[in-house]
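Every protein chain of the complex appears in place save one, which is left out.
Presenting chain A:
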Amino acid sequence: MGRVLRTPLGAAAAGTVAVVLLLAVLAPVLWTDAANAVDTGQIQQGASADHWAGTDSLGRDIFFRVLVATRLSVQLALLATALGVAVGLLLGTAPLLLGARAGRVITAAVHIAVAFPGLLLALFFAVIFGVGTTGGLLAIGFALAPGFARLTHTMVAGVAGLDYVAAARIAGVGRLRVLFRHVLPNVAEPLVVNATVAAGNALLAFAGLSFLGLGVQPPDYDWGRLLGEGLGAIYLHPEAALAPGVAVVVAGLAFNLFGEAIAKGVGLERRLGTSTSRFRRRPRVAPDPDDSAMLVVENLSVGFPGTTPVRGVSFSMRRGDAVGIVGESGSGKSLTALAVSRLVEEPGIVEAERLSFLGADLRAGEHRRLLGTSLAMVFQDPMTSFNPTMRIGRQLSEVARHHEGMDRRAAMARAVDRLAAVRLSDPERRARQYPHEFSGGMRQRAMIGMGLMGKPALIVADEPTTALDVTVQRQVLELLASIRAADDVAILLISHDITVVEQVCDRVLVMYAGRIVEDLPAAELRTGARHPYTKALLAAVPDMTTDRELPLTVIPGRPADPANLPPGCAFAPRCPLADARCATEDPELVENAGARVACWHADVPAEVIS
């Protein structure tokens, strides 16, 4: 509750609700006489100092009548809501109380009833219960009931399936007792929130009913009644219609917003603190500028407000290269891949001293066609990476249609051809299917096929096998390898799995906290790794010789938080070799004999660590 009041909207809504409730209690006591005072000399007058909202056909003061009508309007709304909640609870818990069969009939009836708008239900019930205050009350209460019944039913079904409820039932606890002790307390919160919103709606609905002349009858009056009477004289003095109208809107809105504020307050999340750590520029350690390089990345950084998850990454790739980037989640490897493909979206900012692909400077210009045809992406989750509302063939063929201006038929023919190339059986039929008709492995192959629609020089594969099971993983990796061999396509493979990278790639980049900490040939991974983090990653992989009696090796500590990095080496807090220098000075990435490493203790033999 305190949290609700602390938001400006919640506080305003709560304040208005309080004022409305206070008026409902006090206004009839204070102003009933003023509201009923007939003044035949002042009939149908406009606003004046004596009558702020004018007078009605008997010369009664409309402003006071609106204030006094607060009680009846609010009272009826709350009663109708209470009735709706009570009937809704009864219907919604029926399956639990009466058993499955009777429950199913009631649930089906509720299901049909909620399909009709509340006002139509209210009119239907108004016919049965008759015109008037009581009839309107029953009508709106029953009209609200199906909505609450469905809410209750959904919530109860969720709770009733829980273990402790089942346990209570097995223990022989009666149905009513299960309902009151175990189920209702758990669904109370959303019910209260919805009831508050519903009170607002009931208020509006009652105003509508009275406005139509089907609700409150004279000499009683509520806001809807006053509005209906005022509308007839809207040419003479519009205040008579506007004053009750404003009252209805303000009160209805207050209840609605109050309910929503409670709902938000219940599920309020702590806002993430934003750090102000600035991206530190470091002296660059660039590989030799290589003219045959297809992709050159120099001092690449990716920044978001408050953090810099990629800090000064440099590497280059030639045609047909297979480079892997490994690291824990949060190391910046995926962002590096997205930055290379120019897919980082605002508010992310990509900076680089050099970012060139096939000779084009990617920092300048769109390069839509070049990237669309020569750079292919394969993403982690094939289940979500295809558009669920478009056929696979069309999703493939639109690449060729847009970038090469092919007509529909030719583009589709190529799509079928590429689906065949990634070894999907019956590609013609597959092209006409939707993504949900494909298995995960088939989708990932189709995704690779989509990359082959152009003439790719580079395939960036971001965790392409993580979401797949092991046998399918191997098929996908083999497919990538065969494409690479056949067409001299380079592959940039992002993975947290160092053994996958070791199998597929010929060079491995190890990233930690947004930096490359080691760069070495894949063949030397097991023997030549020099960074303690690389060694720790390797040690964490169990193999046939791992002693299964011992717990699996893990890297102690947590991955570095890019928003809050230590002043020295980012790995120092988790590193067994760390000393005073590591804590204060960040080691540079130093090249030595075809490999690069960033560690003050790069020369300590592996045995000391493991």
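Everything that follows uses one rule, which is that a residue touches a chain if its C-beta (ideal position, glycine included) is under 8 Å from a C-beta of that chain, and two chains touch if they have at least 3 such contacts; residues count from 1.
One rule holds in what follows: contacts and distances are computed from a predicted model.
Q: Can you pick, from "1,2-phenylacetyl-CoA epoxidase subunit B", "Thioredoxin domain-containing protein", "Cbb3-type cytochrome c oxidase subunit I" or "Peptide/nickel transport system permease protein", the UniProt protein name of the chain not displayed?
A: "Peptide/nickel transport system permease protein"
Q: If the hidden chain were put back, which of A:39, A:328, A:381 or A:404 would touch it?
A: A:381
Q: Among A:127, A:176, A:485 or A:523, choose the residue that contacts the chain missing from this document, as touch is defined above.
A: Result: among the candidates, A:127 touches the missing chain.
Q: Touching the left-out chain: which of A:152, A:341 or A:465?
A: A:341
Q: With the full complex in mind, choose from A:242, A:413 or A:481 the residue touching the hidden chain.
A: A:242
Q: In the whole complex, not just what's shown, which of A:31, A:148 or A:211 touches the removed chain?
A: If we include the chain that is not displayed, A:211 is the one touching it.
Q: If the hidden chain were put back, which residues of chain A would touch it?
A: 108-109, 112, 115-120, 123-124, 126-128, 130-131, 200, 204, 207-208, 211-214, 227, 231, 234-235, 238, 241-242, 245, 248-249, 252-253, 256-257, 341, 343, 345-347, 368-369, 371-372, 376-377, 379, 381, 384-390, 398-399, 402-403, 434, 436-437, 447, 450
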